[in-house]
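Okay, handing you the structure first.
Omission of a single protein chain aside, the complex is shown with its protein chains in their original locations.
Moving on, here comes chain A:
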């Protein structure tokens, strides 16, 4: 029984009044139950007014109030302060949230060529693919030498056999109704703009003088047969007269 008092501290004072127990004025507390062993009367269980110390305040049962703990350290910066003002972001906020920000990427990068407003997944130009599959680096950028440049030059003559079939499209599986429509369209597939322009220009240059000659010959023929032409008419008359 002596240990019983030691657990809860020495009780030299008389039992505290009921108000101090936190039950308010009014009814007195019920009498404490007799000790089990029937030993000498011991002090009643200690109340909340047993002398609290700074060290005992943090423990659950030792302080003046049950579960009373020390408050957490107060910090200056909490969610109650305006963090945008605190971090001097007012100008940025007014710039981005005050005005209307344009939706398209081309508005942000107007000088960048190409169709940048299209999703990157369409033409395999996404940045995500660059992160997931980074390209193999290591080589340096060197200027193209003369021998390498020869590969870029166009030479006159027929196409090599490897490249001849590139113009021909594979047969399209279309209905007969659509077949008539497809005839009116150009069957040649679109080539790279630089190559096709060069070849077309070359062809045009070659064909133009021939066309001109043909046109001239046609005109001459027409003019020979037309009655308005003076020279030819007289010669015809003379020839016709000679035949008579």
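To be clear about the criterion, a residue touches a chain if its C-beta (ideal position, glycine included) is under 8 Å from a C-beta of that chain, and two chains touch if they have at least 3 such contacts; residues count from 1.
Here, contacts and distances are computed from a predicted model.
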Choosing from "Dolichyl-phosphate-mannose--protein mannosyltransferase", "V-type proton ATPase subunit", "Cullin family profile domain-containing protein" or "Mediator of RNA polymerase II transcription subunit 10", the absent chain's UniProt record names it "Mediator of RNA polymerase II transcription subunit 10"
Residues of chain A touching the missing chain are 19-20, 22, 24, 48, 52, 57, 64-65, 68, 70-71, 74, 78-84, 89, 92-93, 96-97, 101-105, 107-108, 111, 116-121, 126-128, 131, 140-144, 149, 152-153
